[in-house]
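Below: the structure, in structure tokens.
With one protein chain held back, the other chains of the complex are shown just where they sit.
Let's look at subunit A:
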Amino acid sequence: MTTESMPTPTKAETAQNPRALARARKRRSIARFWREYRGHRSGLWGLAALALIALVALFAPQLVGADSQSVTGAPGGALESPSGEFPLGTDQFGRSVLALLVWGTRVSLTVGLLAAFLCVAIGTVVGIVAGHFHGWYSTVLMRITDWFLVMPTLVLAIALATVMDRSMWTVIIAIGVTTWPTTARLVRAQTLAVESRPYIERARALGGGHGHIMVRHVLPNVMPLVLAQTTLVISSAILTEATLAFLGLSDPTTTSWGGMLQDAREAGAVSAGHWWYLAPPGIAIAVVALAFTLCGRAIESVLNPKLGVAR
């Protein structure tokens, strides 16, 4: 190629070009990510399961009817065994267990996603700040993190859920504020690694302040790690939500999978041997948690090849 063929860029084009370039680079990296992700078959299974579950949650009213949670309009008798009308039988109020299972998807996903988001948000902020600033500031933050790390998560969450009102938001907050320390430690380690790179020093030399370095340089570099961590935290958040609901610490009037297990236990379904009431919510919890874990592992190994095989 010759230099003649290169058109002289106009002013508008120079302004547009870097942005277009960046966009193209981003597109390329996403395509590369997807290509590598496709290589992980378990990750694909997880993703497919998640897509299905998300669709079920979104279209719950269309799938099983908007009033299927109502106790006053319950169609069946109490604790019926599976039949054509009720494929998974009925609960003690005569509501279809399948319909409740579908509605429970919403609560489990909402709580799982929001709690994981809260947890990762706290963890990222604490981690980056503790990694960026040295001295007593970081020490104090990390000791607080350590304190939360050694506290048994479930006990702390139970204590919080007991003190506050019984509602979905309580459960989200209880999970969020008790599970962030691992993320914080992870992000801090990555921050330290990123900050030791020479370009950070260059940025600082060019007059970049703390905020600029943390937001423009460190954050984008820890983002992949944070993303992988989020997908992994979601599954544990869903499990914790189910545990708290099973222990009777969530709002008794909303339908969730843990709450269904609690209802089944209270109705005496365990000793009466009504497996169709007990097994589906338990399996559903396991499937969703598994799907998120599979996706999380796949993302993690794509973004961080060092982790790929060992874990």
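By our rule, a residue touches a chain if its C-beta (ideal position, glycine included) is under 8 Å from a C-beta of that chain, and two chains touch if they have at least 3 such contacts; residues count from 1.
The definition used in the following text is that contacts and distances are computed from a predicted model.
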Original post:
Which listed name, "Sigma-70 family RNA polymerase sigma factor", "NADH dehydrogenase subunit M", "Phosphate transport system permease protein PstA" or "ABC transporter substrate-binding protein", is the one UniProt assigns to the chain that has been left out?
Top reply: "ABC transporter substrate-binding protein"
Original post:
Who touches the missing chain here, A:188, A:217 or A:274?
Top reply: A:274
**OP:** Decide which residue listed in A:71, A:159 or A:215 touches the omitted chain of the complex.
**Re:** A:71
Original post:
Among A:224, A:248 or A:282, which one is in touch with the chain left out?
Top reply: A:248
Original post:
Which residue from A:92, A:145, A:240 or A:256 sits in contact with the chain not drawn here?
Top reply: A:92
**OP:** Can you list, in ascending order, the subunit A residues touching the missing chain?
**Re:** 70-72, 74, 78-79, 92-94, 165-166, 248, 251-253, 263, 265-274, 309-310
